[in-house]
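A single protein chain has been removed from this complex, and every other one stays in its place.
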Amino acid sequence: MAGAGRFFEDFVVGDVIRHATPRTVTVGDVALNQALYGNRFVVQSSDAFAQAVGYPRSPVDDLIAFHVVFGKTVPDVSLNAFANLGYAAGRFLAPVFPGDTLVSTSEVIGVRPTSKGDAGVVWVRTRGARADGAPVLEYVRWVLVRVQGGRPLPEPVVPTLPSAVDPSELGGACPRIDRAAWDDVQAGGARRFDDYAVGEKIDHVDGMTIEEAEHQLATRLWQNTARVHFDGYAQKNSKLGRRLVYGGHVISLARSLSFNGLENAFHIAGVNGGRHVAPIFAGDTLYAWSEIVDKQPLPGRDDVGALRVRVTGLKDCPPTDFPRATPDGKDHPAVVLDLDLWLLIPR
Amino acid sequence: MAGAGRFFEDFVVGDVIRHATPRTVTVGDVALNQALYGNRFVVQSSDAFAQAVGYPRSPVDDLIAFHVVFGKTVPDVSLNAFANLGYAAGRFLAPVFPGDTLVSTSEVIGVRPTSKGDAGVVWVRTRGARADGAPVLEYVRWVLVRVQGGRPLPEPVVPTLPSAVDPSELGGACPRIDRAAWDDVQAGGARRFDDYAVGEKIDHVDGMTIEEAEHQLATRLWQNTARVHFDGYAQKNSKLGRRLVYGGHVISLARSLSFNGLENAFHIAGVNGGRHVAPIFAGDTLYAWSEIVDKQPLPGRDDVGALRVRVTGLKDCPPTDFPRATPDGKDHPAVVLDLDLWLLIPR
Partner (left out) sequence: MAGAGRFFEDFVVGDVIRHATPRTVTVGDVALNQALYGNRFVVQSSDAFAQAVGYPRSPVDDLIAFHVVFGKTVPDVSLNAFANLGYAAGRFLAPVFPGDTLVSTSEVIGVRPTSKGDAGVVWVRTRGARADGAPVLEYVRWVLVRVQGGRPLPEPVVPTLPSAVDPSELGGACPRIDRAAWDDVQAGGARRFDDYAVGEKIDHVDGMTIEEAEHQLATRLWQNTARVHFDGYAQKNSKLGRRLVYGGHVISLARSLSFNGLENAFHIAGVNGGRHVAPIFAGDTLYAWSEIVDKQPLPGRDDVGALRVRVTGLKDCPPTDFPRATPDGKDHPAVVLDLDLWLLIPR
């Protein structure tokens, strides 16, 4: 049967999977991304601003590159996945511009059958590159994949993942920024690297209600083929009972909401970790808050520094009290997303 | 708190507010605008037609420029507004093309506390310009803004606004049009300036039902941050009980509907006045009709003339009988929009 996807037994550590459907990113994608998420980070919004601070033109939103690269992996990696368990070691390596064509490969770096034996965890390191081979991003993702059965299961191989990306690895992602040309008023906020304190919590204020049409448009735009997102007929009879919103849609919404209070943090340079804590559905309203958990200079760079920001996405729960965990250390019931990022911000 | 917006007391007459987030307009925006509103005015639809009549290529829909310029004002002007009361003195000063970056500033030109003292009317003159400073549009808007309290309220300053834009001020908005090259068949209608009579009423026939996903896409596309439009959770507990459709969305729908009967009126040159008479919500169907209330030549121009058109937007009410006011002079209950425009049309 066409499009049936890989099962757990099909993943062999060391295999490199070249994913189908290279895709040229355009200003059409930029506009749709804008309409879906409402971003306001100025470097990605204004060619004139981008040029003033050191780019040849506006790069596309970092998450456009992520979604395009991610989407390609779905038919090969997660079509038979029960769950998308986590992300780590993510780095954005070069800006992507309209006209760039992105290709995607994944290396299998770990497999571990569950004790029950009906599924297994698969770790892949996915790399996105331009058509000329220049890398644009990479990240590790692990998913719980169905066992097809009838074949022996592999011995476990569990990769060692860093708890955070080293700041020395973040610098390639943006050109040298001309701080003098950075107009805080146009950017929408006056706070720069030195103005944030570790431990600070930021209420991003706004909420966004998700509609079925919106997340379906996103899923198809990014060529994500996971049918849980758009086959409402099949989903009616599933455990969830309805369509599930693509996790990356939630990440993009949270990133956009995080503009309030992080106005100058113009660039995602690293993904230290990330979890989709709970599913989210059409009709739910996403809120977000952030905690500054670290801040580091970039070696050899006096133009930008890196804020390590833990972004918490909440369902139907304004973030006034910054909920994340319950007293007994479990996830707060409203939490749907827990994302640990390195953001670049002018000094 | 980030993104909390200005209160009534924060507006000082004479202040000029530079708004954040300049934005480059692209063909991606043009396509989304098309998908959201269904425009058919040919100059904006066909590069070949636009070039034949005198443009370097298709300008973007005038209302794209309006929405982009307007969206930027929301975080500074109307985040704490109870209501958007009206528009006047609007002029489109130059065509906008894909690739242009738009910036936005607002000058506070009036303030008047309400008698109850919990809110006040703020008048601003908003100017949109290209990144090189060339103006593209300006308009006056007044909104009812919440009083924060604890500070003295200012003395009233009420600006004098013209009842209509003078036709001599409309000419810069389009290049000289080559009337001989204007193909009425391609444009979709044979009627030109001389064919309309003052007093004539036009039924625009079609209706468009609004979906939540649609107006949310629009609101975010135009970087409008008014949370009443996309935070369904908070709106459930509001007076309205649900999300409110962005007023500009209604204006664009009405403009698109008005193609039937105004096919050659290719350009909005002025906004004499405008009111969002009543709110509109997802599930409502918008209809529109127009009355020709004046017509004027443009001084020194024999290529185009100006029709003054009053566009009435109606909710769930086909415009067969041209409803606008009740016998006792109140707004007809179906009216949601009352817009007084100068439209340019070939002679």
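Each chain gets a letter, A and B, in the order it is written, and its residues are counted from 1.
Throughout what follows, contacts are C-beta pairs under 8 Å (C-beta built on N, C-alpha and C of every residue); 3 or more make two chains touch, one makes a residue touch a chain.
Keep in mind that what you see is a predicted model, and the values were worked out from it rather than measured.
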item	value
Full-complex contact with the absent chain, from A:T21, A:Q148, A:S238 or A:T320	A:T21
Hidden-chain contact residue, picked from the options B:I202, B:V228, B:A269 or B:I292	B:I202
Option touching the unshown chain, where A:S106, A:T225, A:S258 or A:N272 are the choices	A:T225
Touching residues on chain B - with respect to the absent chain	26-32, 34-38, 40, 42, 45-49, 58, 185-189, 202-209, 211-214, 217, 256, 259-263, 283, 285, 287, 316, 318
Chain A residues touching the omitted chain (full complex)	1-4, 18, 20-24, 26-29, 31-32, 75, 98-99, 101, 103, 131, 211-214, 216-221, 223, 225, 227, 230-234, 243
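The definition used in the following text is that only the chains that are shown with their structure count from here on.
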item	value
Separation of mean Cα positions, chain B and chain A [Å, integer]	36
